[in-house]
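I have a structure here, written as structure tokens, and I will follow up with some questions on it.
Only a single protein chain was left out; the remaining protein chains are all shown in position.
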Amino acid sequence: MSFLDIGLALLVVLVAVWTIAAQDLFASAVGYVAYGLLLALVWIRLYAPDVALTEAAVGSGVTGVLLIAASKRLGALKIAALEAPPSLAFKLLTGVLALLVASALAAAILMLPDPPPSLAPEAAVAAEGPGAGLGNPITAVLISYRSFDTMLEKVVLILAVLGVWSVGADQAWGGAPAPLRRSKPYPAMVFLAQMLAPVGALIGIHVFWVGADAPGGAFQGGALLAAMWMVAMMARLRDPPRIDAQWLRLALVAGPAVFLVTGLAGVVMAGNFFAYPPGLAKPIILFIEAFMLMSIAVALPALVAGPPSGRSEQ
Amino acid sequence: MNELLLLAAGLIVFTVAIGLARILHGPNEVERLMAVQLLGTGGIAALLLIANATNVPGVDDVALGLALLAPFATIAFVNLVDADEGAAERDLAP
Amino acid sequence: MTPSILAGLVGAALVGLGLYGLILHPHPLRKLLAFNLIGSGVFLVFGIVARRGAAAGFPFDPIPQAMIITGIVVAFAASALAVALILRLSAKSGRVTLDPDAWAKQNGADAK
Partner (left out) sequence: MISLLDLFSVAAISAGALFFFAGTVGLLRFPDSLTRLHALAKADNLGLGLVALGLIPRAESPLAALKLIVIWALVLLSSASTAQLIGRSLSRGRK
């Protein structure tokens, strides 16, 4: 255990304390972004580069934009809550409860069974199974071993997008969400977006492509692509699409739909639901992942852009 | 040599983390953001060092991702500040 | 103590911290932040289970790690939905609170 690990652990806890203790809403949201960055470093130290990449892109980057925007908008309302601050006794009680839960969890961690149980051999079978030959076991687990789970997770994303859309006013349904920038962008911002978005899109596709054999994959690549689309929207190179746009809805459902159809085809082709015919597993997995990449790249910006806003509101 | 690189990674992260005191103090919202941006760059540097010193694969891609996302929070913030003040709003009017 | 155990303890601390904030903060966005802290604490605990489960030639157990990746994306989807609801609630009601009595108080004040 090195000085880097101990220091990182301390930093993560300190920044988390700050996120909880800060008086200012905006400061707390910014603290959360810093927290996500530090967590990505911790994941690297835990030998989890795939998770680190997801955390950096989704947990810190996209969530950061979401939270900073929300805290700024709520801060602009400047409404004091009517609620009385919690009493000291209640604070103490909550503190004790939190301490109990944390210590119980810590005790469980210290008493983890030895030797540790592991599903890694099964994942190895999934990764090296007949004709798969994927170098990245995590991609194999996501698309093959836990395929149904991953498919349903895409459905959750769609449900969340639907939920966000339906929060808007009735008369706004079908319209476009409010642009991410209300006024004309600065030239520097346009320049940055024009430079960053194409390079970033390339990097997103690279991360997706290497995901079969190295850390990366549809989740991480899709999140980077989504981020680049959001940069373009923030600089007003593009505006958020209307939510009744056919291409948008098709792109949203394409990932899980292709996944499900391929899974059903497995019943006929390979004798089992979500089984892939030997020899074709790798191309099929990449095929499914390509559509998932598209769905993720479309769903995340839709979630950040928010519900459609009526033209009258602007 | 690898130990040395890890040490440098740790030093850089902790140095920029001290800068996070700016999140605590502000006083401007922009300065809180600046502290996070410094942490982001320091984190990228640390990742590059760790990538070189250890055999964890794909760390350089994580650094690449962080480099792409570095200006994100700032752009979002500047957009909202402008919206708040109604500044530059007239620029859009024909 | 190994680095993975240390990270697990950090995870436990994060769950405790998040729980504290979730219960005490009246502001819904702060509750959401606290809830995300709990989530990442749980992910960290998962992460050390993955790290300890190194076997079959892998330096980690890929299955918990894959679940964490799924979890991060789902957590984001839930956060985005929560943010949309909070923004809508505050735009509609003009105040940022989850306290049902606050509505009564406000309506009472309006009636006067």
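Order of writing sets the labels: A, B and C. Residues in every chain begin at 1.
Following the convention adopted for this analysis, a residue touches a chain if its C-beta (ideal position, glycine included) is under 8 Å from a C-beta of that chain, and two chains touch if they have at least 3 such contacts.
The structure displayed is predicted, hence computed values, not measured ones.
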**Report entry** Visible chains that the absent chain touches, using the contact criterion stated earlier
**Finding:** A, B
Report summary line: Where chain B meets the chain that is not shown, the residues are 1, 4-5, 8, 11-12, 15-16, 18-19, 21-22, 28, 30-31, 33-35, 37-38, 41-42, 44-45, 48-49, 52, 60, 63-64, 67-68, 70-71, 74-75, 78, 81-82, 85, 87
Query raised in the report: What residue numbers in chain A mark contact with the hidden partner chain?
Result: 186, 188-189, 191-192, 195-196, 199
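We take it that only the chains that are shown with their structure count from here on.
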Report task. Examine which chains touch each other and state the graph shape they make (line, ring, star, complete, other). Result -> line
Requested in this report: With centres defined as the mean of C-alpha atoms, identify the chain lying farthest from chain B.
Outcome: C
**Report entry** Length of the line joining the C-alpha centres of chain A and chain C, rounded to whole Å
**Finding:** 13
Requested in this report: Return the distance between the CA-based centres of chain A and chain B, expressed in whole Å.
Outcome: 19
Report task. List the centre-to-centre spacing of chain B and chain C in whole Å, with centres computed as mean CA coordinates. Result -> 22
Query raised in the report: Can you list the residues on chain B that touch chain A in the complex?
Result: 6-7, 9-10, 13-14, 17, 20, 23-24, 26, 29, 32-33, 35-36, 39-40, 43, 46-47, 50, 56-59, 61-62, 64-66, 68-69, 71-73, 75-84, 87-89, 91-92
Requested in this report: State the interface residues of chain C toward chain A in the complex, per the touch definition above.
Outcome: 1-21, 23-27, 29-30, 33-34, 36-37, 40, 43-45, 47-70, 72-81, 83-88, 90, 94-97, 99, 102, 105-106
Query raised in the report: Which residues of chain A touch chain C in their complex?
Result: 1-2, 5-6, 9, 12-13, 16-17, 19-20, 25, 28-29, 32, 35, 39, 42-43, 45-48, 50-51, 54-55, 58-59, 62-63, 66-67, 70-71, 73-74, 77, 79, 81-83, 85-86, 90-91, 94-95, 97-99, 101-103, 105-106, 109-110, 112, 116-124, 127, 137-138, 140-142, 145-146, 149-150, 153, 156-157, 159-161, 163-164, 167-168, 219, 223, 296, 299-300, 303-304, 306-307
